[in-house]
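Every protein chain but one is kept in place in this view of the complex.
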Amino acid sequence: MAVQGGRPSGGSAEHGRTGGTPPSEQDEQFYREYILDHYKNPRNFGRLEAPTLSHEEDNPLCGDVVGIDLKVSDGQIEDVRFHGRGCAISQASASLLTERIKGQSLDDARKISKEDVFEDLGIAISPARVKCALLSLKVLKVGAWGLGDWSGEEEE
Amino acid sequence: MAVQGGRPSGGSAEHGRTGGTPPSEQDEQFYREYILDHYKNPRNFGRLEAPTLSHEEDNPLCGDVVGIDLKVSDGQIEDVRFHGRGCAISQASASLLTERIKGQSLDDARKISKEDVFEDLGIAISPARVKCALLSLKVLKVGAWGLGDWSGEEEE
Amino acid sequence: MRYDVDAIRADFPIFETGIVYLDSANTSQRPRQVLEAMDEYYTKFNSNIHRGAYRFSEIATEHYESTRAKAKRFLNARSTREIVYTRGTTEGINLVAYGWGRKHLTAGDLIVLTILEHHSNIVPWQILAAEKGARLEWVDIDEQGRLRQDQFAALLEQSPKLVSFGQISNAMGTINPYAEMTAAAKAAGAMVLIDGAQGAPHAGIDVQAVGCDFYAFSGHKMLGPTGAGILYGRREVLEEMDPFLAGGDMIRTVRKEGTIYAEVPTKFEAGTMPIAQVIGLGAAFDYLEGLGMSSVRAHELEMTEYALEALSEVPDLTVYGPPASERGGVVSFDVKGIHAHDLATILDRHQVAIRAGHHCAQPLMDRLDVSATARASFYVYTKREEIDVMIEGIRDAQRIFA
Partner (left out) sequence: MRYDVDAIRADFPIFETGIVYLDSANTSQRPRQVLEAMDEYYTKFNSNIHRGAYRFSEIATEHYESTRAKAKRFLNARSTREIVYTRGTTEGINLVAYGWGRKHLTAGDLIVLTILEHHSNIVPWQILAAEKGARLEWVDIDEQGRLRQDQFAALLEQSPKLVSFGQISNAMGTINPYAEMTAAAKAAGAMVLIDGAQGAPHAGIDVQAVGCDFYAFSGHKMLGPTGAGILYGRREVLEEMDPFLAGGDMIRTVRKEGTIYAEVPTKFEAGTMPIAQVIGLGAAFDYLEGLGMSSVRAHELEMTEYALEALSEVPDLTVYGPPASERGGVVSFDVKGIHAHDLATILDRHQVAIRAGHHCAQPLMDRLDVSATARASFYVYTKREEIDVMIEGIRDAQRIFA
């Protein structure tokens, strides 16, 4: 399994609290202000009246749901809304994604990679949370461009 | 699983050659003269013309086969023959058993136990060979007295 | 004898890592006695069982078979022939669905399940029902997560062929009145399978007293290694079942023209079995027997009471399920405004391992109208202090998400 994000992984089972930072500060770093902000105050949240494209996916393991409506004209994403529920990572990542693609050309949006999403989140995503982080990208790829069963995971 | 015979068993994996006895002498002890004799010169070997009772069983794991024919009159085993093929233990034990029951009353023969068979063999029977040693007794019990699926093994 | 949790913890090398492990309903930790039993097999008499004609194979066979006697004693089964080795609960239930269900179920037959079931006690029956045209009905729960016995009684009047339910719910912790339910189902003429995945580790069972036909459980949830579990089946029922997996060892004779199967339980044990793991499971039975199942239960009850008490003082926190006396060492809960996954991630930073998700019980989640819960679960080695660390972590999460 490909390990995403910056949190190192591998054979060691080190699990100790590192250095002098108490856990709480680490967590606040982990769930950065602006992620919590995007979670609590999601941007572009809701539905569009008459979307050009609309798709929803869930992550059955934890019950996260994200749906995206797009209004496209002349190859430009004129408007976007997302709806859903779930953990902070999945909802913040959806909110961030809508900010990224609004006003973009479909062609550019098509090129958004997993790495872009991780970068937008700006935090280390542990393997267990990768699916949360990439759910909105999956909705975009599968729904809007019919990329079949793109699962957000690399195969080895 | 009940462990039959004298060879000790249990948790230890000691497998060394014990004491000063070279293996060959041990083996000769193990396959005692008279067992080899019963194997090579089986007593009461063959078939009866018109047996009162006749039954055959095999030990599918190693292919041993033993069949016993009995001529019974007035509750006495007047004559007995066995046939079969297989390892020294199974064939010698059958030969010994026929010697034991010939001329006995059915009632007495009915009481023969596994321990009696082991005693007749006079050697330690390791768990893997228990089925060989008891095959002839099984033939007697199941066939001649219809004791169902007596398997020659204790249940715990 | 006092229950000495520190002495017990000393047997579990994992605690040297500092983890606060509150996910034992998922899989337990294993004491060194279990690991040593397996290493002994691997390094002192490693060989295949039954087939060998040499000493190692005999020793391995004895060790392997001795677990059957231990399981018989643990369950109070009548005979070791009633003990079938499996990979775990899931394989055990599937074995029944294939070997008994495929043979005996026909169109229109009723199977009764409950809304508390784990997916492993749902999906095999869904597949079987679809194949045979049988019906599934579900016993609902009341507001405290107890099975609705009125509904169960009503369903029994429809003469189900099979009733299958868990002894203890892994998602809510509910201890079901399994003895009463089994008696009623047997009186109604049904076959009864009890999913003992949570019951065996935390409460044990007397299968003769309860009278169920099948009891399936996993070694890895009760201090044993991964890869080995047990299906208890009443001998008469096992004997008339079809085999399930076919191959080496489960046969008496194989001819081109056809095959005669071995006697039970060998008929159900095809191919090379998880020998080392069955031996390890035997050591787990020994360990639990050493503690005594009633002490295990008493300790868990204490931990559960302590946890429920402590959680009740956390604001905006909902606990699902019945009071401590009616539950196994499992507490499922929800913190307002914090998704269970976020909570688990933050607790992980405090070295606390809990589970977040649907706990392989989606129908129950649907019934509760939640998509996921957080779940802490306890076992023989759980300490009060560990629950304190969890509570501290929950409060920290609340600060972050405030």
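Think of it as A, B and C in the order they're written, each chain with its own count starting at 1.
Convention: contacts are C-beta pairs under 8 Å (C-beta built on N, C-alpha and C of every residue); 3 or more make two chains touch, one makes a residue touch a chain.
Please read these numbers as outputs of a predicted model, since none were measured by experiment.
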{"item": "Hidden-chain contact residue, picked from the options C:L238, C:V331, C:A356 or C:I394", "value": "C:A356"}
{"item": "Positions on chain A contacted by the hidden chain, ascending", "value": "1, 3, 9-11, 13, 15, 60-61, 126-129, 149, 151, 155-156"}
{"item": "In chain C, positions touching the absent partner", "value": "13-14, 16-17, 19, 21, 23, 26-27, 29-30, 35, 38-39, 42-48, 51-57, 87-91, 93-94, 97-98, 115, 118-124, 126-127, 136, 138, 218, 220, 225-228, 243, 245-251, 253-256, 258-259, 270-277, 340-341, 344-345, 347-348, 352-357, 360, 362-363, 366"}
{"item": "Missing-chain contacts mapped onto chain B", "value": "13, 15-17, 23-24, 26-28, 30-31, 36, 60-65, 85-89, 126, 128-129, 132"}
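The working rule: only the chains that are shown with their structure count from here on.
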{"item": "Distance between the centres, which are taken as Cα means, of chain C and chain A, whole angstrom", "value": "36"}
